[in-house]
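Note that this complex is displayed minus one protein chain, with the remaining chains in position.
Here is subunit A:
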Amino acid sequence: MKMSKRNVMLAGASVALIGMLAACSHSDHAENSGPSGDSGSGKKPTISATIYDRGLIAASEGTMENNRWTKWINENGPTNVKFTAVPRTESKQKLNTLFASGSAPDLIFEFDPNIKNPLYEQKQLMPLDDMINQYSTTYKKVLDENPILKQVATKSDGKMYEFGKINEAIPQNIAVIRQDWLDKLKLTAPKTTEELYQVAKAFAEQDPDGNGQKDTYGLNVGPGLLDIFGGGGSYNIENGQLVRTWDGYKFYIDFLKRLYDEGVIDKDYITDNNGAKARQDFLNGKTGIYFVQASSYSLWNRLWVTDYATLKTNAPGADLEMMPYPKSPNGQFINWINNPVQLTAVVNRNAKDPKAVMEYIDFLSKPETGRTLTNGLEGVHWQEGQSGCPNTIDQEKNKTELGYVGQDYDMIFSVTSGGKCSFIASSFNPDKPDEKLAKDKFKESMNIFYSMIDQGAKWPGLTHSEHMPTVPQDLLVDSQNGSTEIGNLVTKAIVGGASYTPDKAISEIQALWTKYNGAKIDAFYQEWYTANKDTALMPEDIFQIVKEQKATQDEILK
């Protein structure tokens, strides 16, 4: 027994060995996981930068950190860039760990202000004014041409902390209507939300598709519908004071409740959280008015080229027209607009070589760089078309070699630097009938949009959500829970039957707002508004940018 006792001790020691083994096995691995050796290309300085990984790259192309475009950047750019991939949908987690452990790259590309603002609060970011003044040429010029970019990048301490870009200011969501149904039922496109209700009801009840069944929907509860009523909870500005209003919700609930009770909309719309079911109904020719997101080339193209074709197959004679947002009892509101001034990059406070970072940003700001990192190489991926803009040579090749690029390698490139070729409408080839239609519809959409702005349509909210401040940490949980519960309550009110009146819903929403520290949140926004109303990007500024871009749009769409 004595013998075996000693042996058991030996075996027992292996329990303790677990820890030691762990300590040993890493040593041979340490070399591999360190910074990958600089493949010495001359005297170029090395910087590190993030790149979004969306899982869309083909294995034949390599990885997001190492492929033909990263090589192109390192060969043609002023710096060697070592890329760190950040999974697109988990960028908050990934960036937080990188920063917390002190291994964050020098240059961080990130869209979400709710990730970047806390980094500023935690003093993890480097102010950019000195870098720009001392080293920049190209980006500095972009700032001079677009002072608004500097204005919105300036944080509460008066310094600039973010690089950004000017985007094409176009509607994010649009509404289209089945003109053939309108004609058949002898109706006209709705001008007010009351008429919208009437038309939708007729679409659902008067069998516009003529199949003898009541299987059509008036409209889909899609992106932008709430904006017609002025958005959810928002603020009215009265003498420089923000006054919280729930009127948008009130009219929205009132409107949607009737549609729901009368079977004008899909009763299961609540479970259709990504809009797939709504799109199915639309493609099957079952939806009269379709609210849809259309803020990029691929979405516009999908709606007017591929989806329209599918719709016509399933519902011969289908005819789609643009439907301007009708006027609600809360006023006339404009479509939500793509964020025209978007901040997309910050610099790590610990960046070793700010000069190199600045040179890289300058490189990315050049029109040639922007063009290559969007359209690829001339003669390989594109050639110049009639309009003087790049035309794709081989769709399939580009899908593999460019599909994963998007604008992810050059997130600070402004459309204003790229000129007319950077605008969406330049990408449509008018020689192809379906693309010509897409382009015509785009023109129509823009004209509606301009005239709505001219007629004083209001912005559905205080300002663009990306330009709202991040609620401070101590109020954040309350603010998030509050808006979730208010959202649930709105849904409950819509499906809650006749006894659940809009007024009752609003008083319950107000109670919830009070419960979740609404007064403090209001005070926070008030304080921000008072201090920043002249410098922050407000709706007037957005409309101004739309007007500034009108000349370019007109030139493309003439």
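Just so we're on the same page, a contact is a pair of C-beta atoms (placed from the backbone, for glycine too) under 8 Å apart; a residue touches a chain by one contact, two chains touch by 3 or more; residues count from 1.
The criterion applied here is as follows: contacts and distances are computed from a predicted model.
**Q** What is the protein name, per UniProt, of the chain that does not appear here: "Carbohydrate ABC transporter permease", "Glycine cleavage system H protein", "NADH-quinone oxidoreductase subunit N" or "Cbb3-type cytochrome c oxidase subunit I"?
**A** Result for the unshown chain: "Carbohydrate ABC transporter permease".
**Q** Which of these touches the unseen chain: A:Glu90, A:Asp183, A:Asp474 or A:Glu540?
**A** Considering the complete complex, A:Glu90 is the one touching the chain left out.
**Q** Quick one: which of A:Pro45, A:Pro367, A:Gly385 or A:Gly406 touches the chain that's been left out?
**A** A:Gly406
**Q** Taking the full complex into account, find the residue in A:Ala189, A:Leu299 or A:Leu437 that is in contact with the omitted chain.
**A** Selected residue, touching the omitted chain: A:Leu299.
**Q** Can you work out which residue in A:Ile73, A:Leu283 or A:Ile556 touches the chain that's missing from view?
**A** Within the whole complex, the residue contacting the unshown chain is A:Leu283.
**Q** Among A:Glu466, A:Glu485 or A:Asp522, which one touches the chain that has been omitted from the display?
**A** Candidates A:Glu466, A:Glu485 or A:Asp522; residue touching the omitted chain: A:Glu466.
**Q** For subunit A, which residues reach the chain that was dropped from this view?
**A** 1, 4-5, 7-12, 14-15, 17-18, 22-23, 25-27, 29-30, 32-34, 52-60, 63-66, 84-85, 87-90, 93-94, 97, 100-101, 103, 111-112, 167, 172, 223, 273-277, 279-281, 283-284, 293, 295-299, 310, 314, 338-339, 342, 399-400, 403, 406-408, 465-466
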